[in-house]
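Structure first, commentary second.
Of the protein chains in this complex, one is absent; all others appear in place.
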Amino acid sequence: MKTCITIITTCVTAALFAQSPHPHLHDRAIHFPDVSGYQTLVCDFHQHTVFSDGSVWPDIRVQEALRDSVDAISLTEHLEYQPHSADIPHPDRNRSYEIAEQRARPYDLLVIHGAEITRSMPPGHNNAIFIEDANKLQIPDSVEVFREANRQGAFVFWNHPNWMAQRRDGIATMTPTHEYLIEQDLLHGIEVANEMTYSDEALQIALDYDLAIIGTSDIHGLVDWQFNVSEGGHRPVTLVFAEARTPEAIKEALFAHRTVAWFNNTLIGREDVLVPLLESSIQVKSAEYIGITSIAEVTLMNDSDAEFMLLNRSDFTMHANAQVITLAPNTTTTIQVKTLDVLDSFDLSFEVLNAVTAPGTFPTVQIPVTVEE
Amino acid sequence: MKTCITIITTCVTAALFAQSPHPHLHDRAIHFPDVSGYQTLVCDFHQHTVFSDGSVWPDIRVQEALRDSVDAISLTEHLEYQPHSADIPHPDRNRSYEIAEQRARPYDLLVIHGAEITRSMPPGHNNAIFIEDANKLQIPDSVEVFREANRQGAFVFWNHPNWMAQRRDGIATMTPTHEYLIEQDLLHGIEVANEMTYSDEALQIALDYDLAIIGTSDIHGLVDWQFNVSEGGHRPVTLVFAEARTPEAIKEALFAHRTVAWFNNTLIGREDVLVPLLESSIQVKSAEYIGITSIAEVTLMNDSDAEFMLLNRSDFTMHANAQVITLAPNTTTTIQVKTLDVLDSFDLSFEVLNAVTAPGTFPTVQIPVTVEE
Amino acid sequence: MKTCITIITTCVTAALFAQSPHPHLHDRAIHFPDVSGYQTLVCDFHQHTVFSDGSVWPDIRVQEALRDSVDAISLTEHLEYQPHSADIPHPDRNRSYEIAEQRARPYDLLVIHGAEITRSMPPGHNNAIFIEDANKLQIPDSVEVFREANRQGAFVFWNHPNWMAQRRDGIATMTPTHEYLIEQDLLHGIEVANEMTYSDEALQIALDYDLAIIGTSDIHGLVDWQFNVSEGGHRPVTLVFAEARTPEAIKEALFAHRTVAWFNNTLIGREDVLVPLLESSIQVKSAEYIGITSIAEVTLMNDSDAEFMLLNRSDFTMHANAQVITLAPNTTTTIQVKTLDVLDSFDLSFEVLNAVTAPGTFPTVQIPVTVEE
Partner (left out) sequence: MKTCITIITTCVTAALFAQSPHPHLHDRAIHFPDVSGYQTLVCDFHQHTVFSDGSVWPDIRVQEALRDSVDAISLTEHLEYQPHSADIPHPDRNRSYEIAEQRARPYDLLVIHGAEITRSMPPGHNNAIFIEDANKLQIPDSVEVFREANRQGAFVFWNHPNWMAQRRDGIATMTPTHEYLIEQDLLHGIEVANEMTYSDEALQIALDYDLAIIGTSDIHGLVDWQFNVSEGGHRPVTLVFAEARTPEAIKEALFAHRTVAWFNNTLIGREDVLVPLLESSIQVKSAEYIGITSIAEVTLMNDSDAEFMLLNRSDFTMHANAQVITLAPNTTTTIQVKTLDVLDSFDLSFEVLNAVTAPGTFPTVQIPVTVEE
C-alpha cells in the first residue's frame, strides 16, 4: 500500500503538469517589465481554500499561481468564518500556509503567511500578511487583533472597503476605527481592486491616508472560471516593485508603497510608481522618416500584458490614427507622426486611459524618440 | 455574523455563475443525440474530492458537471486511501456524496452515490455505484466488500485494469479473482477508458466476459486543466442510453450494457449499441443532383461532439474528397457523390474510424439517401 | 464552345459563392444601426480596378462589397492615369462602371457612377460621383472639369488632401484653388479618412468650409489583404444617413452632409449626425438594483461594429470598472453603477473616445436609464 501511495501522488502531479500540456500555457502568464532598480513582482495576497470558505485544497492555489506566473501568494483564510468546520475541525490556523508552502517548494513560488481578520464593519475584513502564527490572531477585540498582527511584523490592509455586503452603496468610506488604526500605524494598505470590483473611493482613501494600493483576487472558487482566463481575462493582482525576489523585499516594498494594482486591464497606482512602470512598458523600437516626407514611422514595443489606450497629447497629429492609439499587449505597434519638419528627435506624449493615479486622473507618459539616420 | 454567512454564500455562487459568464460556455457542453427509444445521458462515474485524494471540495465537481453538461456524476472516494486524514478525519464515508447531492439540488444534475474499493491487484481498484451506505463497505476481505456492495444493489466496475502502477506493461489482464467475481455476478463493468488512457485489452475483456463498457475521468485535480477543455478537449465519460433521466433508469441501462465510452474523440461500444448512436449522429439534411450531372450533392448533419473520420465504403467515389471524409462536430458537411446514373435514392456506407466495437474493428454505418426532385 | 462559356461562367460564380462557404462570412459584414428617420447605408466611393491602376476586374469589387455588406460602391478610375493602357487601350471611361453595374444586378448592391479627376496639387485628386458620362470629364483645364462634373449633377469630393506624395508633411492644407471651387459650389466633400490614413487637418477643413465628411478605401489591390479583414480589420467607409436605399437618397444625404466616416474603429462626423448614431448604437437592455443595495446593474447593448471606448462622465462611479468602459461590438456588456440612493431612473453620460467631432474633440452620449421594479 505504501508503493501505491507514492505512485498515486506521482500521477496526480504528472496529471497537473506533464500529461496535459496546455499549448497556450504561456499566454496566461501575467507579465510586466521590471522598472529601473526594481524587480516587478506579481503578487496575490488574498485567497481562500477549503481551510476557510474556499472550494479547493491549497495545492490548486499553487498550481494556479504557477500557471499565471504569479511570484508570491498568500492564503488568507478567515480566522472567524469556518463554514467547513464540520469536516475540517482542525484548530491550527497555519495549516493552509504549511501545505501550500510545502507544495510550492519545488517551484520558484513565494508563499507569504497570512490570515483574514473577519469582522463586521468597522473594521470589516482586513488581511494580515507576513505573520508568524495565525493561531495567535484569534483575539475577539477588533483592535487588539491588529496589535498582535503588528507585533508579529505583519503588513495589514483593509479588504474590499466597497463590499456591498457591508456597504450597501458600494462606496468605500473612512470610519473612526480605521482612522485610529492608521494613526496607530496598525493598518498599512487598502484594496482598491478586489475580485470583480474596483473602487475610486478606496483609491482616494489610499491617497488621503497614505496607505499602500492593493489589488487581489479574493478567490474562493477557481481563478480560471472567475476571471475567464481562457478568454483572455486575468485575476486582479498587486504589482510590487521590490529590490529582490524575496519575502523580505516584498514586505519592504509594501511598506514603502511601491505598488500598482492590476485589475481588468487597468493599472492603478501612485503617479511616481505608476509612470515608471508605464515608461518601462512602452518603448521605442525604431523611428525613421518615410522617404522624403516629414512623416516619422515610430514602432512602439508594448512589453506588458496591458492593452494600452493612449490619448495623443503630443505636439503632433498622427497620419494613421485619430486621437486614441491602442497598443496590443506584448507586441509592437507602428504609428506615423506628422512632425511638420524632419527632426533628429522629438517627444511623444500620451495620456494613458487605462491607468489611474487618482479618481478621474490619468497619468501622462513622455516618450523621447530619436530618429535613425 | 449570520447575515454575513448568507451573503458570502450568495456571493460565491454568483461568482461561479452570474458574475463571470463564459461567452463560450456552451462550447464545452458534451453533446450526443438521443437514439430511438432512449435518452443519451452523459455520465462520469469516477471522480475524487478532498474527501479522499482529490484537490477540490465537492461543489467544484458539481460546477464542472454543469459546465460540461454532464447528466450524472458519482464522487467515488477511496475507502482505504485517505491522504487528507490529518485535516479531514471525518469517519463518515457518505459525506462527499451528501455535500454534492445538496449542491446539485437547484440544478438538473443527478448525483449517484458511489465509492472506490481500493485494493492491490487483484482485484485492484473497483467502483461501486448506486450504493446506500459507503461506511458499510469498509470491509477488509476483498470479496466480502463486493458482496456488501451488491447487497446494497450496487453496479460494480473494474477501474483502470491497465493502470501502470498495478500493471507495469499497461496490459489489462484477467485474473482468477475477477473471474470469480464475474461468475458470482458481483462485478458488472470495466473501464476501457480512464483519465488519459484507453485499453484495447480491457475492451476485449468486456466483450469476452460480458461486462458493461465504461469510460470515466477519474479526476483528482481540475477537469479544465487535465483535459485541456479551453483548447477543445473533453473528459472521458460513459454515454448511457436510458429510458428516462433518472438514477433508476441509468442503473437499468448499465446492467443492460447500453453504454458507449467517449474518450479523446473516440467512441467505444458494442456494435448493437454504438451503430444506432452513429446513425442518430449522422443524418442526411438534403440531397440533390448538380444541374444536369449525375453528381449528387449530399449534406450530412453531424449532430454530435465527435469529429467523425469516415472511410468511404460506398459503391461510389466522391467528387471533392478522396477515401476519407471528416465531419466536423455539430455542423453540416456537404459531399459530392458520383452515382454514375441519376438515381432516386442510394446508400452511402462508411467505416467510422474514430469508433471501435472490438480491438482493431471499426463499425460501419449505412446512410440511405433520398434525392430531392 | 457556346455551352462551354455558359458553364464556365456558372462555375466561376459558384466558386465565389456556393462552393467555398466562408463559415464566418457574416463576421466581416460592416454593421451600424439605422438612426431615427434614416437608413444607415455603408458606402465606399473610391475604388480602382484594372481599368485604371487597380489589380482586379470590376467583379471582384462587387464580391468584396457583398462580403463586407457594403450598400453602395463607386469605381472611380483615374481619368488621367492609365498604367494598363498597353493592354487595355479602351477609350470608354464608363466601362468599369458598366461591368460592375451588370455584375451587381442580381444582388442588392448599388453601383454609383464615378471617376477620379487626377491632377497635381492643386487641386490634387478629386472624385466626382453620380456622373453621367466619364468620357466627357477628359478636360485638361482643372477647373473646367469640375464644372462639367457639376453639369452632370455630380457630388465632388477632395481625395486624400494629406497624401504624402503631394504633401510631404501629410498635412491637409487649403489652397486658393480649392477655396475657389468651394465658393463656386463645385466641390462638396473631403476625405478625412483614405485607405490607411486619417487627417485631423482635413476634418478641420470640412468643418471650416462646410464640406461633407468622407471616408473611403481607395482600394487598388484586395480589400482582404489591405485591411487585414480575416484578423478583424475593416475598410474605411462613409456611413450615409439616407431617406431610402437608393442612389438619389444617397446623393441627397451627401449634399446634406449626413455622413460619418468609419476608419480603423473610429467614427468621424459632425456632432449633430454622429451623436444620434452613437445613441442608436448603445442602448440599455435592462437595469436593476442588486439585492438590497443601491448598486444598479445596467446591461448595455452595442448594436454596431465599433468597439466603443467610453469615458465615464456620469455623476456616479462604477463598481466593476475604473473611468473607461469598453463595449465589445455587437454584444451586450453589463456595468454596475453606484447611484448612492435607489433611484427610479438616472442618466449615464460617456465621452466616446473612439469618435471624433472635431480635432481633439470627443462627442458625449447621454443614456437615460429606467430601472426595472
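Points worth noting:
Each chain carries a letter (A, B and C) given by its place in the written order, and its residues are counted from 1.
Just so we're on the same page, contacts are C-beta pairs under 8 Å (C-beta built on N, C-alpha and C of every residue); 3 or more make two chains touch, one makes a residue touch a chain.
Given the structure is predicted, the values throughout are model-derived calculations rather than measurements.
Screening C:D44, C:E195 or C:D303 for touch with the missing chain picks out C:E195. Check B:D34, B:D200, B:E243 or B:E279 against the missing chain and you find that the one touching it is B:D200.
Only one of the listed residues, C:N135, C:T177, C:Q226 or C:Q283, touches the absent chain: C:Q226. Residue B:T293 is the one among B:S85, B:T293 or B:T331 that touches the chain not shown. Although one chain is not displayed, chain B still touches it through residues 162, 164, 168-171, 196-201, 263-266, 268, 290-295, 309, 311, 317-324, 326, 336, 338, 340-341, 353-354, 356, 359-360, 362.
For chain C, the residues touching the chain absent from view are 1, 3-5, 7-9, 11-12, 15-16, 19-20, 22-24, 50-51, 53-57, 59-60, 63, 67, 80-81, 83-84, 87-90, 95, 118, 120, 165, 195-196, 220-222, 224-231, 233.
The rule we apply is simple: only the chains that are shown with their structure count from here on.
A summary of chain positions shows that the Cα centroid lying nearest the centre of all protein Cα atoms is that of chain A. Averaged Cα coordinates give chain B a centre that lies 52 Å from the centre of chain C. Chain A and chain C have centres, each the mean of its CA atoms, that are 41 Å apart. Counting partner chains per residue, chain A shows two or more touched chains at residues 196.
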